[in-house]
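Just passing along the structure, written as structure tokens.
Here the complex is missing a single protein chain, while all its other protein chains stay put.
As written, the chains take the letters A, B and C, and residue 1 is the first residue of each chain.
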Amino acid sequence: MKKLDREKPSTPISRRSFIKLAATAGAAAALPGCEPAARKLIPYVVPDENVVPGVPSFFATTCAECPAGCGVVARIREGRVVKLEGNPADPIGQGALCARGQAALQGLYNPDRLAHPQLRGSDGALRTVSWDEAGKMLGDRLTAASKAGKDRVAFFGSPQGPTFQKIALAFIGAQNSSRAIFYEAINQEPARGAAKTLFGRRDLPTYRIDQAEMLISFGADFLETWQSPVELARQYSLFRTPQNRRGALSIGRATYVGPRLSMTASKCDDWIATAPGAQADVAWSVLNVLVKNGKVSPNSGFDLAALTKAVANFDPAATSARTGVPAETITALGEAFGKADGALAIAGTDDSSAHLAAMILNSVTGNFGKTIMFFEGSPAEDTSTPDEVDAAVDAMRGGEIDVVFIAGANPVFTMPAAARIAEALQKVPFVVWAGGVPDETAAMASLLLPAHHPLESWRDTAPRAGVRGLGQPVMQPVFDSRPVGDILLAAAAKSSSAKLPWTTTAEAVKAEWLALASKAESPDSEDFWTKVRREGGLFEEQHLAALTLDTSPFKAAVPTAAQMQLSVYAYPHIFLYDGRGADKPWLQELPEPVTQLVWDSWAEIHPETARGLGVGKDDLIEIKTEHGVIEAPVLVASTVRPGVIAVPIGQGHRAYGRYAKDVGGNAWAILAAGATYAEATARATGTKRALVTPLGNADMMGRSIVEAMSIEQLAAGVLPESHEEEVTGPYEMYAPWKYPGHKWGMTIDVNACTGCSACVTACYAENNVPTVGKDGVDRGRIMSWIRIERYFPNATEAAEAPQLYLAPMLCQQCDHAPCEPVCPVFASYHTEEGLNGQIYNRCVGTRYCENNCPYKVRRFNWFVPEWPAPLNLQLNPDVTVRGAGVMEKCTFCVQRIQFAELNAKTEDRELRDGEIVTACQQACPTRAITFGDSNDPASAMMRRRDDNKLRNYRALEELNTKPAITYLRDLYREKGKA
Amino acid sequence: MAAAPKINTEPTFRDIDRSVLRVMEPAGLAYWAWIGFCFTLVGIGAAFWAHQIYAGLGVTGLRQPVMWAIYITNFVFWVGIAHSGTLISAILFLFRTKWRTAVYRAAETMTIFAVATAGLFPLIHLGRVWFFYWLLPYPNERYLQPDFRSPLVWDAFAVSTYLTTSALFWTMGLIPDIANAREAASGWRRKFYTVLAMGWQGTDRQWRHYSMAYLLLAGLATPLVLSVHSVVSWDFAMAQLPGWHSTIFAPYFVAGAIFSGVAMVVTLLIPMRRMLGIQDLLTEWHFDNLAKVILLTSLVVTYSYVTESFMTWYSGDPIEQMTFHMRYFGPWGPLFWMMVLCNCLIPLLLFSPRIRVNLVALWIISIFINIGMWLERFVIIAGSLRVNFEPSQWGTYHVTITEIMITVGAFAWFLGLFSLFSRFLPIISMTELKEGIVWLRKALKMDRVKAA
Amino acid sequence: MSAIAIVSSFADDAECAHAIEQLRVAQVGDFNTFSPIPSHRIEHAIGKKKSPVRWIVLAGGISGILTGLAITIGTTYEWRLNAGGKPLLSWPPFIIICFELMVLLGGISGFTSVLALARIPTAEIAPGYNGRFGEDRFGIVVHCDEEQAERIESMMKEAGAEEVVREGV
Partner (left out) sequence: MSSNPQQAHHERAATKPRPVESVVGNTMQKVATAMIVLGAAEFVVALSRGASAIAWQAYLVNLLFFLGVAQGAVVASAAFYLTQAKWGGSTPYRLGEAFAPFLWVGFFLFFGLYFGRSEIFPWVTHPIPQKAAWLNVPFLFARDGIGLGVMAAVSFAFIRASRGDDARAWSIATDDIELPPPSIRRLAPLLAIVYAVVYSLIAFDLVMSLAPVWRSTLFGWFFFAGAFWSGLVAMVLVATVLRGRLGEHNLFTNPVVMHDYGKMVFAFSVFWVYLVFAQYIVIWYGDLPVETFFIVQRVHHMPWSPLSVACVVLIWLIPFVVLMSVRTKKTPAILGTVSALGLIGMWLERYVLVVPSLSLDAIPFGPTQFFISIGFLGAFLLSAVPGLNRVAQAATSGEPVGDDAE
């Protein structure tokens, strides 16, 4: 610890240095991290040698918010983690981190986390018990259970990485049982199933969208929640970047087939609206077209006859008749797919038939190894199969289980009603729950144990072949909690005589990794250990696996989806995922990109259907399937196919802390096991619940806020014509100001922006932006400094415009800022470096600046902002917390600029381009945002402008505000062009 | 020749003094009840303000993007009310208009209290009112000064100048009259007036300097009136916001101010002359002339509405056109049309001389105008903010109880102060009325003017 | 000085003025007048120069403008802050400030100069003052000695004085 202490960071920015740093810090935290100590604030009278006040340190770790397993770097100030950012060394996140990943902080500091072990008395009331008491009781119960017979103890939890799984298995083994269930509500079982049928392997392929020229997504929201959104978004942005393909400047062509215009769909060229479940039909039909057109590559190893037979009843016409998708659309799709030099089809539905079709599409067009690949030594499957899960649940229901230990999963919430898990758990005499914020499952547990947040514990991930992420504690525990692994090991040790390989998680993880060391043939294991902690994992070369095709599936014809009058389609909320995001105010207040709704769940219904049902906006309707019933307010929108009610998954908690409890309805409750849709009936309840959105008007009215041009125009080098009357001759009222030093500016590529809102969350975290709650948003007091503008193209543009206009809107730092001169007290003024400064403690709150801001990006503190403890521990010490009556706004993260300039000064050198990275820029998965010095033509930011001259535009330029932000126009493909 | 409206030329100087001084005799219970009522409301308003300061502006209905609404509307409304006072007392004085003499004291008093009321609102609407003095330049160790480029600073200067100057003007006018009151009064009142009269005796030396200074103050007050409401209008016109940014605002707001102000004078005087029994001093003739001023300014205001609308249409600028479209046909359209009715159509009745001298009709019309002019400011201020450059940020505003109670309190504050004054100081200038009478008698070819 | 004050009251400023002219012709004693309203006739009759108040107000106004220039330009250069790219010396706004200050100081100087020149506030009551003079009578008080008294009294009566009273001082 002391040894490593010397490698103190100089600057957090350059990748190499902070990874180095991550290691030191990691090591530093190693010890305090794993002992179950109560929260300690560091007293500076006895300084901790790892903590220099005012200087941040960085820890590399991994994200546990979804199975994608992105690498994370945690920024620590004075012993508290204040921000999470992507780990550049990690091939998955590549330095970016989605909104959910960043919001993990609010899980860590959640005020509703379980503070002490609690035991449920016979009266059902909970009482706090000591760890010893809890441990003893658990031990006794386990001993009893394992004595009672085989398989009477079960572990039920999310797969928390290979090492943890080993621990869990060891624990279960020690209990004379084999029931270890690793459960993910949102899993890839159908995909695995397809892989199994076709290639006899259950692992997931790796995709390379950026290697493709054409992409068809059969309902896979790969920019939101499907598999690895950050990684895929990055690939997609490259795929959509204009480049020369066969002599012509073009962008990748993407088509989305599914019931709802998701954010992902909105970034595709075309959205083919199908009923849920009909995607497979279309997929097979596309394959049919390929087969007909003889596009099946001879060396793909398929038996053409079988194939032809398999797709026989998927002639476009037939499919069209079933799905309502025009035959010519399907044909065109098939032809394009066949022609494309590099194509990729992916499926995100719950029926493996679609996955199979997609995989065959990729296979017959010879795209395996190019746009989609299986690698050697892919990690063993991590989740249990549905059958295993069902078996376990049945066992519980059958009273065959005495003790079930639940950790990291919330089956009562996420398991479809069909599984009747609640009923099953009631049959289990002793349910142990270990976790953070007590959820629906905890409500049924007899013993509640506060578990470490992933950011407090040692862990590892194996998202895919060649990628092992190493998670290390980034700070001392906030509450009196313990790592789940330690609890299991301790319990096992108490309850059985079985010899356990390790006693703590920390030990286990280290042991596992040192074992890897030998594979990684690094002689000195300690060096290796330091290296992997520094880089946040082990990232190795990957080797293509040899695939053996099994063509048996084509013996039988493929079934087609049933027709439904009215169906409900449940999709994971981009921010709440399977529901685990709901306890984080940042995520609750983040407008869902397409609907722009917050703090609620809703029923998205097409105007026609709504008319049919006789319901309108905000009408609370009851949606009923054979599995269950939920209520949701209606959102009438043409972003969903007629006959479909789209409902987001993730809300509707009845526990899970103050932010999640009683918000919206739980979509899981109306689904069959493993299904994403069901036939439904809907009726108006007669009551209303206003859906809340910060959005005023959805029509941009042709104003130059978000601009787009077609790739054809770009190729031809012509600008979209403007309707503005031209002013001829001189018109500048004032002489331009000089900016001798730096002049900060930003370039934002609207084409790259997907709307994922990672930038927004990053801004909340970095700048201590408060959340205001549902009512606050409703009263127009949302505080976000940066927002995602969402506009629907109006009728006249619709034919030629992108599906949606999406672009980040933040303070434009105008040179002729209308907000500045109207401030009577110079609280708003222009700095020598071209920033639109806002001096909080000078502001008297006249609010004239906001009145005069054309972009409406200033935010007023209507009340004193509040962060219920310990959420306040997350506050960034570098940024003032604003009080009531003060105007605030984006400052291009002036604190980061200062920090970098200071470093440059102390190191007596010029500031390097790219040394300053704003929070929003850092978070962006698609690198849509570039920040830099506009006085330096060589800066990446300026080069990006110059390289895309034709796409440059400034928001509301006609107002002559001279923004420091230049946008690059969104690109779309003129309809009907291949 | 046309018959002019009735003028009372009977009163002698003594009658004038009598009828004016009679008003100042000790008041009855009803009066004190009224005063009590007013200041209770003021108290309630103050309480709500206190809570707003404590809790934050969130207790108002203000929001993104409607950052200004009722408070600023009240501010502009009251500043506007103030203007007629100075117009009548200063500008008409320069024009040597005779009918002003009987009404100017009341009008000027209204000015003082209207400005005093208006002045509250910029404070009330501040996010951090305890730092209001940062808007004024004062030496401080941080060398921080206001930005003189900000319209709000011009406002601070203009309004405080206006308050000071008109207060001085008003005080000067009062001195000789108070001296009169001193002679008439007895007991503590006599002492009271003796102090206020500052030993005025109407000697030639006093009159000589007095008249000159009075003339000059009038000369200063005249451009001041133009400037003050122009500056107020520039609080909006300086912005780029469609619906605010318009060159016509300055003269248009000045006209509107005088329009609403004179209407308010009428609203106050018609009942007052009855209650205070000064009908023989405030005659049809006076109201006829006030009505003419209302009519003129109403026409100017109408001209401005039309020009603005035309120019928006002519400009072909879709953003500006959208703002005006929403102003006419948006959810707040009814407010706009109500405003047109009150400010443009109803005043046209005043073309009829008969209505001009029908005090009941005139009074009702003046009420409509007060409402209409308040609505005008609201439509311009809040209405334009609702619909801005950034459609995604449009949002509507709903008033809250806090704003209502503070507004009510402010109206009570004004009425209370005005009522107090009307009983304790001469509500009509005896001196000038005497001068006026002298002139009238001459004008009407009465035999050699005898004061008695 | 003189022992007697002759107080004569008139109902009309014309007569009063006439009397004053005669007094000035006759060059007897010194006198001052009281009147309920400012009267040009009387002022003419007395024939003093125009009041210097106007110069004081002018001075006040000019000093106001200068103050305005001083604070606007001064504070701007104290901290050369860029607000919205507007020039440091933004004349249009500065003109407004200067104008307001001109009016302010002009007005204040006007008011104060009246107080100073008209000798108010004052506690002393000029000899011969009478409430009626504030109401509806114009009065002339002549200070003279015994022998002139008769003559002046008759002069006043001829001029149309309603009553002439002799007051010892």
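Please note the rule applied: contacts are C-beta pairs under 8 Å (C-beta built on N, C-alpha and C of every residue); 3 or more make two chains touch, one makes a residue touch a chain.
Computed from a predicted model, the values in this text were never measured in an experiment.
J.: For the chain left out of this view, which of A:A546, A:V727 or A:A795 touches it?
T.: A:V727
J.: Considering the complete complex, identify which of B:M238, B:I294, B:M322 or B:M430 is in touch with the unshown chain.
T.: B:M238
J.: In the full complex, which of A:V431, A:I705 or A:L959 touches the chain missing from this view?
T.: In the complete complex, the chain left out is touched by residue A:L959.
J.: Decide which residue listed in B:A250, B:M326, B:C342 or B:I437 touches the omitted chain of the complex.
T.: B:A250
J.: Pick out which of B:T86, B:S230 or B:T297 touches the chain that's been left out of the picture.
T.: B:S230
J.: Tell me, which residues in subunit C touch the chain that this view leaves out?
T.: 40, 84, 86, 92-93, 95-96
J.: Considering the entire assembly, which residues of subunit B contact the chain that has been omitted?
T.: These residues touch the chain not displayed: 1-2, 4, 7, 95-96, 98, 223, 226, 230, 234, 237-240, 245-251, 299, 303-304, 307-308, 311, 313-317, 439-440, 442-445.
J.: Since one chain has been left out of the picture, which residues of subunit A touch it in the full complex?
T.: Within subunit A, the residues that touch the unshown chain are 725-734, 816, 818, 821, 958-960.
Quick note on the criterion: only the chains that are shown with their structure count from here on.
J.: Tell me which has more C-beta contacts between its two chains, A-C or A-B.
T.: If we tally the C-beta pairs in contact for A-C and A-B, the bigger total goes to A-B.
J.: Can you work out the whole-Å distance between the CA centroids of subunit A and subunit C?
T.: From the centre of subunit A to the centre of subunit C is 83 Å.
J.: For subunit A and subunit B, let me know how many angstrom lie between their CA-based centres, rounded off.
T.: Comparing mean C-alpha positions, subunit B is 60 Å from subunit A.
J.: Taking each residue of subunit B in turn, which ones touch at least two of the other chains?
T.: 144-147, 149-150, 153
J.: Can you list every residue of subunit A that touches 2 or more other chains, as numbers and ranges?
T.: Residues 818, 821-823, 826, 829 of subunit A touch two or more partner chains.
J.: Report the residues of subunit C in contact with subunit A in the complex, numbered from low to high.
T.: 79, 81-87
J.: Residue numbers of subunit A touching subunit C in their complex, please.
T.: Per the stated touch rule, the residues are 734-737, 814-823, 826, 828-832, 962.
J.: Once bound in the complex, which stretches of subunit A touch subunit B?
T.: Subunit A residues touching subunit B: 695-703, 705, 723, 725, 779-782, 787, 789-791, 809, 818, 821-826, 829, 842-848, 850-852, 854-856, 859-864, 884-887, 956, 959.
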